[in-house]
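Structure provided below as structure tokens; questions to follow.
The other protein chains are all here in position, but one chain of the complex has been omitted.
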Amino acid sequence: MKVALSADKASEGRKQVIIDHVKGLGHEIVDYSGDDIVAAIVRVTNAVRDEEVARGILLDSFGSLSYMVAAKQSGIVCAQVSDEHSAKMTRDHNNSTIIAMGTEVIGDTLAREIVSAFLGAEYSGGRHQIRVDMLNKLA
Amino acid sequence: MKVALSADKASEGRKQVIIDHVKGLGHEIVDYSGDDIVAAIVRVTNAVRDEEVARGILLDSFGSLSYMVAAKQSGIVCAQVSDEHSAKMTRDHNNSTIIAMGTEVIGDTLAREIVSAFLGAEYSGGRHQIRVDMLNKLA
Amino acid sequence: MKIAIGCDHIVTDIKDEMVRYLEAQGHEVIDCGTYDLERTHYPIYGRRVAEQVVTNEAERGVVICGTGVGITTSANKVQGVRAPLVRDVTTARMAREQLDANVIGIGGRITGLGLMQEIVDVFLNTPFVETDESKQLIASVDALASTSRGLDGDEIFDEFLEKWETGCYVD
Partner (left out) sequence: MKIAIGCDHIVTDIKDEMVRYLEAQGHEVIDCGTYDLERTHYPIYGRRVAEQVVTNEAERGVVICGTGVGITTSANKVQGVRAPLVRDVTTARMAREQLDANVIGIGGRITGLGLMQEIVDVFLNTPFVETDESKQLIASVDALASTSRGLDGDEIFDEFLEKWETGCYVD
């Protein structure tokens, strides 16, 4: 699948780790990073909503800014995660298409494993869809 | 206070982050690292038991090896931690004098905050001492 | 401090423990539900907490569901909410200092109660550190979700609840 990425300046090293990992999993990765972090995040959410890419990964020092900005975009479900179980469950239950991670909180291998769990899990739909419909109604 | 440190080769970058942080907190830090990681860990536990240093910090990729080796030393209570609350509580309840952290799991700022919480907390003794006495009886 | 709190049915017991914890510290808690273990939907409670905070009925909000993602995302979709979803104390502290976070999200099946309590303590007690950069970032965030229907009341979800009742959402 095609994966969009944005990273702030402080996450440059982590960005390379994630690019290599996503490619190693056999996916294509597109880097939307830029000087304006908020604009870069919005480029990722637009690419996901327009189905130019299937998933997005957002990196900044603590993940919170990326998460807030992405979550506020209409039709987007993003997850701020620092563990593998959340990365998997949020695909399954919330149909999240984007994750935000904090470079200063998570180490390299844990970050890779979170990405693997996120890209490898699918949405189970059914009763969970009413909640996603409600999220989309909010914004 | 005086703090002893050991790190495996893969944790060289993190080791510098921790050295700078511990010094920044006004403490002295002594690096016991060496080619043989198990021997380096034992040097730290010996320094703590002999009261040459007050605390120890052990770094390796996931923290588990350092933790197991330290925990098995007679009279030593070590804690494998990846969060700030555990770092504080294990001083308070277990009288832990050494922490082990995984470089591949924890980011730089979280690692610094864990060290601050650990070095800043004190043992509360009392009812908790029976459990520490039991640990010391085991080995 | 006046604190709004919300959860879904997966973690009602954990929310109730948090209410007791906050009240024992002298805080006034507005419990936005859910109140029992009957199956319900996290956006209802995330929106309610968000509304309390952005209308200044409450100073801060705390939201909890299984992973925290669903309820925290629903809160963030309300304009004016700045809600990080955290699993460590440091991220909570930095979100207060740098982003003046007004709601905190935690996963009740991800984070244990002791760590959760310390996260909430730090979230409530850490002051915002105003800088030019932080002010600009917050303005950028607050300008988002301009189409938010977060203050339109519980009724905005009625259409989906009717579909739910008629069995349109089945596993």
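Just so it is clear, A, B and C label the chains in written order, and each chain counts residues from 1 on its own.
Just so we're on the same page, contacts are C-beta pairs under 8 Å (C-beta built on N, C-alpha and C of every residue); 3 or more make two chains touch, one makes a residue touch a chain.
None of the values given here were measured: they were computed from a predicted structure.
**Student:** If the hidden chain were put back, which of C:Val19, C:Cys32, C:Ile110 or C:Leu124 would touch it?
**Tutor:** C:Ile110
**Student:** Quick one: say which of B:Leu5, B:Ile29, B:Val48 or B:Ala71 touches the chain that got left out.
**Tutor:** B:Ala71
**Student:** Suppose we count only contacts with the excluded chain; which residues of subunit B make the list?
**Tutor:** The list for subunit B reads 38, 61-65, 67-69, 71-74, 77-83, 85-86, 89-90, 93-94, 96, 102, 104-105, 124-127, 129-131, 133-135, 137-139.
**Student:** For subunit C, which residues lie in contact with the unshown chain of the complex?
**Tutor:** Given the touch definition above, subunit C has residues 66-67, 107-115 touching the missing chain.
**Student:** At which residues does subunit A meet the chain that is not included here?
**Tutor:** 83-86, 88-89, 109-110, 113
Note that in this section only the chains that are shown with their structure count from here on.
**Student:** Can you give the whole-Å distance between the Cα centres of subunit A and subunit B?
**Tutor:** The computed centroid separation for subunit A versus subunit B comes out at 34 Å.
**Student:** If you average the CA atoms of subunit A and of subunit C, how many Å lie between those two points?
**Tutor:** For subunit A versus subunit C, the centre distance works out to 20 Å.
**Student:** Can you give the whole-Å distance between the Cα centres of subunit B and subunit C?
**Tutor:** So the centre of subunit B lies 35 Å away from the centre of subunit C.
**Student:** Any chance you could list the residues of subunit A touching two or more other chains?
**Tutor:** Counting only residues that touch two or more other chains, subunit A contributes 61-62, 102, 104-105.
**Student:** Residues of subunit C that touch two or more other chains: which are they?
**Tutor:** Each of 87-88, 90, 94 in subunit C touches at least two other chains.
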